[in-house]
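Every protein chain except one is present and positioned as in the full complex.
Up next, chain A:
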Amino acid sequence: MATYQEFIQQNEDRDGVRFSWNLWPSSRLEATRLVVPVSCLFTPLKERPDLPPVQYEPVLCSRANCKAVLNPLCQVDFRAKIWACNFCFQRNPFPPSYAGISEVNQPAELMPQFSTIEYIVQRGPPAPLIFLYVVDTCLEEEDLQALKESLQMSLSLLPPNALVGLITFGRMVQVHELSCEGIAKSYVFRGTKDLTAKQIQEMLGLTKPGAAGQQGRPPAPQDAAASCKFLQPVHRVDMNLTDLLGELQRDPWPVPQGKRPLRSTGVALSVAVGLLEGTYPNTGARVMLFIGGPPTQGPGMVVGDELKTPIRSWHDIQKDNARHLKKATKYYEAMANRSATNGHSIDIYACALDQTGLLEMKCLSNLTGGHIVMGDSFNTSLFKQTFQRVFSKDYNGDFRMAFGGVLDVKTSRELKVCGAIGPCVSLNSKGPCVSENEMGIGGTSQWKVCSLNPSSTLGMYFEVVNQHNAPVPQGGRGVIQFVTQYQHSNTQKRIRVTTVARNWADAQSQIQHIESSFDQEAAAVLMARLGVFRAESEEGPDVLRWLDRQLIRLCQKFGQFNKDDPTSFRLSESLSLYPQFMFHLRRSPFLQVFNNSPDESSYYRHHFVRQDLTQSLIMIQPILYAYSFHGPPEPVLLDSSSILPDRILLMDTFFQLVIYHGETIAQWRKAGYQEMAEYENFKQLLQAPLDDAQEILQTRFPMPRYIDTEHGGSQARFLLSKVNPSQTHNNLYTWGQETGAPILTDDVSLQVFMDHLKKLAVSSSA
């Protein structure tokens, strides 16, 4: 077998799965001693250009509470045409259509390379995709104009048979009718009134009059959908909608001096959710909310309209001074849950210089798998390109989005599933493999992910249930099966099944094996997710303390040291980077709220808990590349010592892309050497990071903030706040080196952090 590195990579490429441990401890006690739980990052829709979907139904285990899918790990008796379920050991006959199978004629799902397989199934009529734009009109003229253009552009990107709808709001909420000829019609709702879904549907005329009275027979949703004037195929109303968007005006109600515009975001969402609920329940739909400021009236109000009362800050929240926080959060949570129940996802595109209430509204996207995009203005390329990228297509020309996903996790008997962390909600499916010990969103073996894209990644946490005195016999394998049902963007219903297995290992005798099977990258991200998940409900310092203790325990378990001798502390290669990840995680905006607004924190956390491993790692520990005349571009340490005058640095934090010109380079550039023919090489040097940045910009969603700065530039703070402050104003002179740039901070550096860690790890009292 190749190295674990290769094994891990291969597994990720094939199944989209990264486990924290690739050998599993064989008893519960051993597992807990490993500190990092048995867990994995799972990317349900990882792009697999090499994986052709099969056009038939999966074969299921016939045991009612199992229903596992036939997979390559199953024992198959080709003669008896029987297969044994590897989860419940039920012996199942093959269905009649499999009559012809033999060792040489196996269906795809039995072949080892198809540990991940995708089925296209025929269930019900193809459901169209639905895009419902919910647009704030309390914007600056310029912003509104830009937004209108983006929306009009997006119409051309939609599949022609997709349904579109438009809701605009300001002081009032307007639902635009799209089917009409002649006069443009819209239904208007008061922005201050909390309406029930039923009221909304009645007011929109979606319920047939009198139908409600007839023996309480609920109106068939298909009828309502057919007559729905608000959601129309884009090919039919393209022109109409373009005109409508073109004529869209700013909210006409006057805004007195010293007031915020009245923005009824809460009611607008409630109308959007109510509309979809009444017309297309359980059909893939995206509500796209565009906001230019916080909700200022009605249910879901985040801040009053008096400008003199600023929107809540972390300080206010800690002091319990945020008046509307709890109520608004509760309101949006209820909304998000309703939406999730119906399989509709909600995107938030918030572009404003001040906060827009993402803290309160984040659950809308977090629970429904929607996007959150945060920018300064709709008139920036950040928003425009990000929005365009929502509609990007894959190698097949299909949209990189899927709807109404249901993720079902099945485990073999030795394992139970504790929970998931990601853009999902629990479906409360209690089964034999559900653990009582919850981590993340637990208590279920099924989760709903209303909207998925190829990079959507969930953290899944498991526990080993075997008792110490009855461990799993050696050589056995634990199996986990992920079954993801979803609506493909081409309206097909699909089921993707991923079945993975890992060996059991006795932790006492095979601790080295286990240690070397440790995937420190995956573990760092999985632990970080747990930390971020906790941070949503717990005080920041508590979370940090918890993380620290986990780290110390891990070091105690796997470090090699002499008691009470910090200098003797060593970690093996497979764990060597882990403390460093934790160091950066502690400083990251996911756990630190200092210097971030509540909205920013929510935004960062939102993305952190859904991106795949690589992106997550970048978020935890940004990547720093150096460009100089001394050699080819190279990654360098994220350390203040990397900041040199004759270097150009490119830092990627996922959210920002910073190009930093060292002092000398900046001077050269200012002097204009790059314009001179004889300094062509300098020009190339300047160009190199730009090209690399461009490459990143091309693929990243959402578009990172692009920052071009130089030594002493105000924007250089983005770089300085991220690097390890090995040189600060405190130690600069004692260090006595000329290289690097001192950082004005009292934060501890990685060295100090490591010293403390070692001291604590080796301490016998700890």
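Observations, loosely collected:
Everything that follows uses one rule, which is that a residue touches a chain if its C-beta (ideal position, glycine included) is under 8 Å from a C-beta of that chain, and two chains touch if they have at least 3 such contacts; residues count from 1.
By definition in this document, contacts and distances are computed from a predicted model.
Set against the options "Protein HIRA", "Protein transport protein Sec24D isoform X1", "Phospholipid-transporting ATPase" or "Coatomer subunit alpha", the UniProt name belonging to the omitted chain is "Protein transport protein Sec24D isoform X1". Checked against the full complex, the candidates A:Met111, A:Met153, A:Ala184 or A:Leu307 give a single residue touching the omitted chain, namely A:Ala184. Note that of A:Ile117, A:Leu204, A:Leu613 or A:Ala626, the residue touching the chain absent from this view is A:Leu204. The residue touching the chain not shown here, chosen from A:Gln174, A:Asn342, A:Thr356 or A:Gln611, is A:Gln174. Taking the complete complex into account, residues 172, 174, 177, 182-190, 193, 195, 202-205, 247, 252-254 of chain A touch the chain not shown.
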